[in-house]
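These notes concern the structure reproduced below.
Only a single protein chain was left out; the remaining protein chains are all shown in position.
Moving on to chain A:
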Amino acid sequence: MSRRFTPKVVTANALLEGDAVWLRADGGWSRDMHDAQLFEEEELANEALRHALAQPDLVVGAYLADAKAGPEGPVPTHFREDFRTRGPSNYHLGKQAEA
């Protein structure tokens, strides 16, 4: 049997800006991971990913990333995804500078 499914968000990079974006429940994209829809069920997650992959005019390289529920919305569980919500650690650039 496959491993137990862990909660996921759909994420990608925006086509024009290149920055990280997350799929919202309304089918649109947000630059803030807290707005993302958190999928607890594998089938729904896969369906959302198919929806994302069908939007090559908006995003590039959509994939499912592990996440968990936080007080303000989904938060990352892996450091790579955490960096994507912030930006690089050597300069105040990227999402951390937009907040």
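Everything below uses one rule, namely that a residue touches a chain if its C-beta (ideal position, glycine included) is under 8 Å from a C-beta of that chain, and two chains touch if they have at least 3 such contacts; residues count from 1.
Heads up, the rule we're going with is that contacts and distances are computed from a predicted model.
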Per UniProt, and picking from "Dehydrogenase protein", "Nitrite/sulfite reductase", "Membrane transport protein MMPL domain-containing protein" or "Spermidine/putrescine ABC transporter permease", the hidden chain is "Nitrite/sulfite reductase"
Touch with the missing chain holds, among A:A20, A:L38 or A:A65, for A:A20
Considering the whole complex rather than only what is displayed, give the residues of chain A touching the chain that is not shown.
-> 13, 15-20, 56-57, 60-61, 77-80, 83-84, 87-91, 93-95
